[in-house]
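Below is one structure. I have some questions about it.
Of the protein chains in this complex, all but one are displayed in their positions.
Presenting chain A:
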Amino acid sequence: MDVLREVGNIGAGHAATALSKLLGKPVDMDVPRVNLVPFDDIAEQVGGAEAVVAAVFLRVEGDAPGNLFFLLSIDSAKQLLLELVAMETGEGAPFTELEVSALSEIGNILAGSYLSSLADLTRLNLSPTVPGFAVDMAGAILAYGLLQFGDMGDKALLIETSFFDGFDRVEGNLFLIPDPDAFATIFASLGVPPE
């Protein structure tokens, strides 16, 4: 668990730096939490299964496959667009194609820096797919990342980090859900005997 937390820490540190560069201001992050979480509780981390979130999803392919989510509350997503590309979104209005594309790109940059630092650290080949984007209920979105765990049990291993800008106006969550058999590969690459 400590090893995974450290791996998450380094990845998230790079992602936070990337976000900070994009925004041109400091971005803080939490120490990553690594937990074996029951399916039902995963959405609770972001306000419940029905909480509406903007999500960028990437499938991680390569030596240690998994699922990577970047989740933002709708308010955070709007604030991010405002600060980053000066896009003012209408109250309650759905995101336009251009805004979706901007948010996907932000998610892509964060996920990319997260993954590349993970790949450097583990010397594993990890490549992200093109990002998918959705604005929907957190439960429906996160369930998509749990399917690989479905045949193993009712819990998934989650490496989770939160980001904050200096004014608490933007808060984002990065979730990495490695596939069940990816742990052994990650551990082996770091020279750690599997738990």
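The working rule: a residue touches a chain if its C-beta (ideal position, glycine included) is under 8 Å from a C-beta of that chain, and two chains touch if they have at least 3 such contacts; residues count from 1.
Going forward, contacts and distances are computed from a predicted model.
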Which listed name, "Succinate dehydrogenase flavoprotein subunit", "Spore germination protein KB", "Acetate transporter ActP" or "Probable chemoreceptor glutamine deamidase CheD", is the one UniProt assigns to the chain that has been left out?
"Probable chemoreceptor glutamine deamidase CheD"
Among A:V85, A:A134 or A:A188, residue touching the chain not depicted:
A:A134
Selected from A:F57, A:F70, A:Y114 or A:F187 as touching the chain missing from the view
A:F57
Contact set of chain A toward the excluded chain (per top definition)
39-40, 43, 48-50, 52, 57, 59, 61, 94, 129-130, 132-141, 143-144, 146-147, 150-154
